[in-house]
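Shown next, in structure tokens, is the structure this report addresses.
What you see is the complex with one protein chain gone and the rest in place.
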Amino acid sequence: MQETIKPPMGTDAPLIEGKQNYETITEKIGGIVLKSPPKIWYPLFALGFAGTMVMVFTICWLLLRGIGIWGVNQPVGWGFDIINFVWWIGIGHAGTLISAILLLLRQQWRTSINRFSEAMTIFAVMCAGMFPLLHTGRPWLDYWLFPLPNWLAMWPQFRSPLLWDVFAVSTYFTVSLLFWYTGLIPDFASLRDRAKGKIAQLICGTLSLGWRGSAKHWMRYESAYLLLAGLSTPLVLSVHSVVSLDFATSIVPGWHVTVFPPYFVAGAIYAGFAMVITLAVPFRMIYPQLKDYITNHHMDMMAKVMLATGLIVFYGYMMEAFYSFYSANQFETYMIENRFWGPYSGTYWALMICNGLIPQLLWFPRFRHNLFWLYGVSMVVNVGMWLERFVIISVSLHREYKPSGWGFYAGTQWDWSMFIGTIFFFVMMMFLFARFMPMIAIFEMRDLWHRLYHGKSGHNGHAPAHVPNSAEVTSKEDA
Amino acid sequence: MENQQERMDLSQIREKLDKAKEGGLWRSIGELAERPEFEEYLHQEFPRQSASLGDFVNRRQFFKLMGASLALAGLTACHRKPQGKIVPFVKAPEDMIPGQAVFYASTIIKNGGFGVGILAETHEGRPTKIEGNELHAASLGSSDAMMQAEILNLYDPDRSQAILKFGRIDTWKVFWEEAFTEAGRQKILKGAGLRILTPNTTSPTFIRQMQAFLKEFPQAKWYQYDPVNRDNLYEGARMAFGSPLMPVYDFAQAQTIVSLDSDFLYEGPAAIHSSRKFSEARRLREGMERMNRLYVAETMPSVTGSIADHRLRAKPSQIASLGVALAQAMGVPVNGASAGELSEAQRKWVEAAAQDLKASGSDGLVTVGDQQPAALHAIACAINAFLQSRVTRYIQPAEFNPGNNLNGIKALARDIQENTVEMLLILGGNPVYNAPADLKFEELIPKVKLTAHLSRYTDETSALCVWHLPESHPFETWGDARAFDGSVSLLQPLIGQLYPDTRSALEVITTLAGVSKLPYDLVKETWAGRNIDKLVHDGVVPNTAFPSVSVSVPESVSVPSGSLPSGSDTEIAFLPDPLIGDGSNANNTWLQEIPKPTTKVCWDNVAYMSLDMAARLGVKLDLTKQSYPLMEVKVGDRTLVVPAFPLPGHADGAITLHLGYGRTRGGQNGSGAGFNAYTLRGSDSMSMASGAELSVTRQMYPVACTEAHHVFDFGTGLKSPTDYIDSSNARPIMKVGSFTDYKKDPHLPDHHHHAMEPMSMYAERNYKTYDNPDNHKYAWAMVIDPQVCTGCNACVAACQAENNISVVGKDQVIRQREMHWIRVDRYYKGPADDPELNFLPVTCMQCEKAPCEVVCPVAATVHSEEGLNQMVYNRCVGTRYCSNNCPYKVRRFNFYKYADYDTPVLKLLRNPNVTVRGRGVMEKCTYCVQRINHARIEAKKENRRIREGEIVTACQQACPAQAIAFGDMNDPNSKVSQWRKQPQHFVMLEELNVTPRTTYLARVRNYHPELAPEEHHAGDH
Amino acid sequence: MPQVFKKYHNTVARVTIFGGLFGLVGLVLTASNVSRSSYVTKAMVPLDQPVPFSHKHHYEELGIDCRYCHWSVEKSAHAGVPSTEVCMSCHSQVWTNSPLLEPMRSSMASGVPVAWNKVNDLPDFVYFNHSIHINKGIGCNSCHSGIEKMHLTYKSQAFSMAWCLDCHRKPEANIRPQGEVFNMYYKPPKNQEEVEAMMKAHGLTLKPGEEMPTNSAEFGKFLVKRYNIHVEQLDNCSVCHR
Partner (left out) sequence: MAHGPIEPQYHGVMAEFETPEQVMEAAEKTRSAGYKQFDCYSPFPIHGLSDAMGVEEAKVPWAVFIGGFIGALSGMALQIYVNSYDYPMNVGGRDDLSWPYFIPVAFEVTILFAAFSALLSMLGLNGLPRPHHPVFNVPEFARASTDRFFLCIEAQDPKFDLQGASDFLKSLNPLSVSPVSND
């Protein structure tokens, strides 16, 4: 994992490394799809597939036996199921943030990682979406959560935050998918035009919808893309806010917290960036050509975002504790005392270390620029964010109002196999994505390269600003 | 007439049962009268597992699963309701209306042979629910958990159905041939080799038949034995008054009650009666000036101890010392015994009790537990006589041959040892399991040539007898029994024999005697001269209670040396299990799963001990896994390994073991549950043993305890949970106080509760009026009075029976998935080793602003116009969000398919008016909405309003202490409105502003000024 | 060669998209219609019975009151299915040798009841009570419409929850005087004269402050009020589910 970091480091590093031109960009990124994968891909994919089968098996057993196979119980009605749901949804948020918010903020460094993180969003939301659907006692009746006209004359109950979840998560998934696919259309056109095999041409041709790069099309495309980004931004903020409302609108001490929406959104971004780093580092190793586009600059930026959101989250923890005491409400006070000193205090302090303490290393460029450390910190944050949901959801439930209704909670083997199974499913999907779709938005990279090196004179430059570039050497060969 | 009609139904049921074996017909019995019966439509393809639900998959399950998973989607989609059938009567019984329940009176036989009158609700000939019989002295309309669960004993799938010889199925014909041959031989010997062992009985008909039988066989002997018996009580009375007499107390009038290890509100034949009468005196009324005072000295916290004003924990051997000290303090001379050294607390307790007793004079009484030595009973008799207590009277015992259980079983053992027994009939009972261990009955029984054991199960004794004879359930037979006061009630069959080969003891003995009369005729004969139809209808035989026997005040009590226990550092108290009794209810899953009243343990017996003792022994718990260390208990050469269980309030220097567990042949649920304390119990240590050696092992054992979670928070920095029970301290959960405080300010203000103006975005809902002329809405509400609640769990059992509540098994209880809709919360107050116990029954609170409803995404739980928090099982998808958001945690979830859909006989048990919930569905109390609907429909048909008291919820109906009021709070005259107006009325967690419809009164103790606990919450705010 | 597709592929693309959309809508419509069809609900489908009993013959042609056979309909949740004895009380006199009635005769002789196929089979979690409907003026044929014309019995409704709720929300549309409950030919009075006649026939008089209903809708409302039916409460869940 140790990688020799060459200067320049951090944000001094370029956004695109090496000698590049339109052709090399297209070839390096598109080539991954059009050529056979590196050998390591097969065992890794197989591993992901095997783990996914564990998940499938768990789901079958769950449907046959009921959710009693999980560790949930009377006071703690939600355990791993909703913890994992919130965790995965949170991870998904970084993708949308990178692709939408950073686009609106005109952050150029987003270009290399947006496609990748959008895929992550979609797969994370798939993993997340599985849990609310399966956590019900009678999953075969989940369609009752949708307002379908029916013969019972019964409708969903729209005052329930759980129903808001249904709409928020399904909208989020749909819009993320639309956004992702919109971005993929021109790249599929590139692949269509570069593919050698007939089948690849047909598939890519179909998926590209006949994209031909017309200027009029680009104009509407850019407009639509920007609008989608603009829509995704409030959406992504609303989704985790709605998820947090599951808790905030309830009356459980430890759930009934007004600070939850912003705190959850920050936590989501925090976890999401950690996951992007967790994925980017190994993918750069599997596909070395990606190092040209996902550079140390990107790693540094992501580390900084993590640090910033981590501080917001940590502020949230402080506020939770502060208001619990400040409220002078014995239940709230007990809730935080129980987190501090109760039976699950271990998880609380582990959470503080994982999410509060260790990420402070990122203040130091030494740690930000060392992929080994960066990777380590991001893994710690992934764990910490899971613990945070455990503390909020299960530890709050296990001791709330009436001592006679108190209890304990621990996940069973099936909780773990479901959780780990979704991780493998996620990994499998990421490998499938890497194999069959361009991991970086090719057309946007071309655009970025053009802006960085080719069109320095400005993008409405009427005079062809021909900036000689070392990358141009190869273009002559094609002529 | 009854008889005629009964048989008609029964033949129908029988017929169906026979056909059930061919399959498919069980559906139709439900639809016998076009009834949408039990089954919620549920996915039948999902396999049902037995009660223990393991989570691990084995290889076979794996393949099944893989196959099933392929077909899963298709199967669930293609579910089709099978064609239902309607099977009408061939000849309809005259006054049976299908769909309308009919109530029949009968009697339940409790330990010792005492009867408690019941009314059984029957649906199309199958009893489904037991209620108390108001006309019966021992019931007064109430019941207890064991009575409620008796209905499950009737339908127990493990009941013995076949007559067995050496374990192989045989016939009655062969048995009778053998029996008559041997009896013929015995007749010549005048029955010298014939012994009959039965439990104690009070049945006049049975006693008459036995006596007739014994006339034929004058040398034969009839012994009675119950492992939990009243030998000491009668012996004590004999010591004091010269003859065995039975004390009857008037707790309604008593002003000072001193109980020396007597759990009179829970144990014994008069428990329900006592509980009712005690609660009448105890209930707070506005302007109340005087309240009775209850002193209890006991080893382990009992139901009675929990409601005591002054509970003193004492080792079993110390109880007698306290009795002696009390007698001496009262000036009652006791010869041959001294109180010995008393601790400061004991001395103060004795002094206060003596002072109060003297002050109360004839309104004072002392009662002693059956397990205490006879001499202590004698002392109590003397004190009561000395007080000229008018609240204590003595009557003839109702049992036949009272007080000779131990003598009887010893004599039988001796007879067998001496080889004088050639034919032994054991009609009920289970001596191999529960006879004193030193008699070694398991070795004795095989020595007898012809042994026959009549019992409802093929139990430990059946296994060793030549013949096992299946016994009818009392609900299937005719008979009679006396209550504690001697009054007689009748048994009538509520259902035909479920299994054709079962017989009652009465039938067996009459057949053997050659009397060819049916049990009904025998009962009729016994009560000749009375209107038998009316007796059967009422269930009770009037004017049969025994008159009081006048006793003289003994000049002094002489205690023979050695008759009071000497005691040791480590003693064992043997008590019957509060729910499964002496073990005869071991296979009753309801009773197994209902938490024991004071300890909240279920499915097991454990060694209860004080916290100090647990610390001394090095007992370390793993509460997250609910594991307790196993401990070896050694008394003499007998040992038992049992989990060590620290219990606040238990006496130091002793452990308490409950009898009745550790069955080896106790049915699929009774076998293997718990540990057999009988193995430690010899004929010299029937109720207590001293000199036990305890050694805690490192092996852990999971114990299902529904309220262990918060009791011990050892080693954490948290406040002790005992701080959270006191309303004035932290959590506004219970209002507790002293009678002195109450007299000062009946509102018992709590210092932390600040009334808030509730704010709402929304207008208040109208729960008052309808549009129509009769526009007064019903607003159902419940008030529970913890002041009189003893925590006996009758309500829990009644609710379980009424609402088809599933049993989940020990493993699931450990995983905190018990299903009871009403639970009795136990809160401690005071020091951890010796706290006061407070009980608070909690049902669904039916909050008007219910937090559960808002969060349900499918509107499966919404409010009705009458203010009920409705739960629609068929709509529920099972998100469990409602339960998370319920501050009272009263919702219950079917994590698995807990309901038994498959066992045919259990289908007869179900209340047809309540849905049997399937897997993945939330459920909870709905104030017995089926009863509300029934009453509403009946009232509407008659064009009238529902009358006050017309709707009685199951819990309310069962409650012996009448601690629950239910009714329309819009009616200012209803009981519930009256209770809500009480000054000490309070709302649990009121500050949440969920406006629950179930509210509470305060719990007030009447402390002796010298003993009142120091108020320790003065500086808390 | 960038041209991967043929010209007609453009058409294919459009057809796929729009066809897919219409297909989806069509599928949903088909599924919802099939699930409501009598194939699934068995409404209007006569079931085979051990004896081909004709309600038309017994009610319409012979004029036997409903309650002669369904004797507990006024008292109990269940209407009551006649015992063999009830059937044989007539059929021991008439049609004594009819082969169709052989199952009844053998049932009477053997004591084994006849197992009828259940026609109106509500789900087990629905607690329907006949007596309260009968007592509050809901006629037999409000639910079992056309029963008087049925040679073989079938359910005339699918008994969907929406159908039940329709009446529970607006009982005035179906309510009739209590005396007309067992009249399968009841027609609601259309105008004031008919209303007056109907009220006279059933001894209904106006209370002070009430106005004479002038049409069937008003008459329905009048009866709802007179029978003290709390309409607000009727669509509460626990009225039918518990």
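To keep things simple, chains are lettered A, B and C as they appear, and every chain counts its residues starting from 1.
One rule holds for everything that comes next: contacts are C-beta pairs under 8 Å (C-beta built on N, C-alpha and C of every residue); 3 or more make two chains touch, one makes a residue touch a chain.
The structure presented is a predicted model; accordingly, all values stated were derived computationally and were not measured.
In the full complex, the chain left out of view touches A, B, C. Which of A:L63, A:I98, A:M154 or A:M306 touches the hidden chain is settled by the complete complex: it is A:M154. Contact with the chain that does not appear here is found for just one residue of B:K190, B:K449, B:R765 or B:K981, B:R765.
Which of A:I59, A:V76, A:I98 or A:A189 touches the hidden chain is settled by the complete complex: it is A:A189. Listed residues A:W211, A:Y317 or A:W406: the one in touch with the omitted chain is A:W211.
Touching the chain that is not shown, out of B:R159, B:K524, B:H863 or B:R1003: B:H863 (per the contact rule at the top).
Among B:V540, B:V854, B:V914 or B:V987, only B:V854 touches the chain that is left out of the view. Summarising the interface, subunit A meets the missing chain with residues 21-23, 26, 147, 153-159, 161, 163-164, 167-168, 171, 174-175, 178-179, 181-182, 186, 189-190, 192-194, 205-206, 209-224, 227-228, 231-232, 234-235, 238, 242, 245, 443-444, 446-447, 450, 454-455, 459-466, 475, 478-479. In the full complex, the hidden chain is touched by subunit B at residues 760-765, 847-854, 856, 859, 862-865, 995.
Residue-level contact of subunit C with the missing chain is found at 1-10, 13-14, 17, 165, 235.
In this text, only the chains that are shown with their structure count from here on.
Ranking A-C and A-B by contacting C-beta pairs places A-B first. In terms of their C-alpha centroids, the spacing between subunit B and subunit C amounts to 46 Å. Subunit A and subunit B, compared by their mean Cα positions, are separated by 56 Å. In subunit A, the residues that reach two or more other chains under the touch definition are 154.
The multi-chain contact residues of subunit C, meaning those touching 2 or more other chains, do not exist; every residue touches at most one other chain.
Residues 43, 46-47, 49, 53, 55-57, 65-66, 68-69, 72, 76, 623-624, 707, 709-710, 713, 716-719, 721, 724-725, 730-731, 733, 752, 812, 815-818, 823, 825-827, 840, 842, 851, 854-859, 862, 875-881, 883-885, 887-889, 892-897, 918-922, 989, 992, 994 of subunit B are the ones that touch subunit A when the two sit in their complex. Contacts from subunit C toward subunit A in the complex involve residues 2, 4-5, 10, 13, 32, 35-36, 158, 160-162, 165. Chain contact summary for the complex, subunit B toward subunit C: residues 15, 28, 31, 33-41, 81, 83-92, 97-100, 770-774, 862, 864-866, 868, 870, 872-875, 913-915, 926, 929-930, 932-933, 937, 940-941, 943.
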